[in-house]
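Note that this complex is displayed minus one protein chain, with the remaining chains in position.
Letters are used for the chains, namely A and B, taken in the order the chains are written, and counting of residues starts over at 1 for each.
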Amino acid sequence: MTKMERTKQSRDAWNWLWEWANPVKFMHLTGKALPWVVGLTLVTLIPGLIWGFFFTPEADKFGSSVKIIYVHVPSAMMAINAWAMMLVASLIWLVRRHHVGALAAKAAAPVGVVFTVIALLTGAIWGQPMWGTWWAWDPRLTSFLILFLFYLGYMALWAAIDDPDTAADLTSVLAIVGSVFAVLSRYAVNFWNQGLHQGASLSLDAEENVADVYWQPLVLTLVGIVALFVALVFIRTRTQLRRRRLHALELRERMADA
Amino acid sequence: MIALLVRDLRLAVRAGGGFGLGLAFFLIVTVLVPFAVGPEGETLARIAPGILWVGALLACLLSLDRIFQLDFEDGSLDLLATAPLPMEGAVVVKALAHWLTTGLPLTLAAPVFGILMNMQAPGHWWIFVTLLIGTPALSMIGAFGAALTVGLKRGGLLLSLLVLPLYVPTLIFGAEAATRGGAGMAVTTPILMLAGITAGVVAFLPFAAAAAIRINIR
């Protein structure tokens, strides 16, 4: 056996290890962590929401509508963070070829979409009494709508491609290019609205003038939503990994039968 | 490289479709808009730059799936992958061919169609300039979308869904510059941003598109 053959063989052995060790390790670790994450979600999100809903005073200007921020702000935050997490996971897949990365990105997309939709809907519901309109082409609103479209395209691409590795590669490329364009769109939209309206007359900057009474339960819900996101991504990635393994087993069965 | 460009152009002209079809579509969109919003000249003139931009963008979208699809089906994409010309170069050439057969005719036609939209004097010039700067970006982004979906049987609709959000910055700055130019306002910022997007897209997206093609023909 020449040296080259030996190194090639050992590299193949490592490939095998990378291929299996990480999903297995991932299943093991997340299996252990999941109850804790779910617990953290329950002890932060639910008290935070109850606090926010029942025990916060009305705001001078906004009345009781201020309570909407407890569902709006956390989901808006996670809508962006979910995309960021998908970008990182995609990069991990492209660079290190860890299947967990690609599958975690796939698992996070529907979660991100739901948060984006919640942010848009609750924003519209808040905007109706406050601004007198369901929708305004405010830069922030518009950016979220565009983000929603990016999520749709990303998920549609996953759904359209049969081969899982090809789908993972192509969606990762899309996630990277899409991120650049999403940031670009954000700036473009800022510029565009300024150009039309000479300075935004409507702003969603609730945080800036939020007093402690509102801020404390909000922090609790923010922590809670992050925990919820992590828990959901764990669960969904585990589902994806199990499906992958199931697919492999079924192929083997079919081969054995043939 | 030139040979590939000439071949692509010849194919596009001979096949007939892409060349005239995009223009005809653009014309029809421009004709339909006044039917929808009414014939008042003032309204039409106000929305003209935006409508022309959207029309050009949609017309550009029509022929995107042709950029790689035929080559993928008859196997010449595999040949290109093994050719001495790097895939990035091939992507640029194909995007350029798409621009020459779609973007450029649209750019030339837009000022003329502007007359239908009751566009006023400096407006024609600015719609021409902004489309001239912006359409290469549309072709290149479209080539990237086409590269992502090249292996799919029915990728057309998916291609639109993927590409249209990517068109947003180009559309915003392009239409804004055209509107401002037509109204006699300062256009430097949006024009610079538009040019910047086009330059960035042409410089970086060929790598992403080539990567996508390599994945698809693997």
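Methods note: a residue touches a chain if its C-beta (ideal position, glycine included) is under 8 Å from a C-beta of that chain, and two chains touch if they have at least 3 such contacts.
Simple rule for what comes next: contacts and distances are computed from a predicted model.
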Among "4Fe-4S ferredoxin, iron-sulpur binding domain-containing protein", "sn-glycerol-3-phosphate transport system permease protein UgpA", "Heme exporter protein D" or "Aspartyl/glutamyl-tRNA(Asn/Gln) amidotransferase subunit B", UniProt-listed name of the chain not shown: "Heme exporter protein D"
Displayed partners of the chain not shown (whole complex): A
Contact residue for the chain not shown (choose from A:Val88, A:Ala156 or A:Ile235): A:Ile235
For subunit A, residues in touch with the removed chain: 53-54, 58, 62-65, 67-68, 71-72, 75, 110-111, 114, 117-118, 121-122, 125-126, 128-129, 228, 232, 235-236, 238-239, 242-243, 245-246, 249-250, 252-253, 256
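To be clear about the criterion, only the chains that are shown with their structure count from here on.
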Subunit B residues within the subunit A interface of the complex: 144, 148-149, 151-152, 155, 158, 161-162, 164-166, 168-169, 172-173, 176, 180, 189-190, 193, 197, 205, 208, 211-212, 215-216, 218
Residue ranges of subunit A touching subunit B (in the complex, touch as defined): 146, 149-150, 152-153, 156-157, 160-161, 166, 169-170, 173-174, 176-178, 181, 184-185, 187-189, 191-192, 195
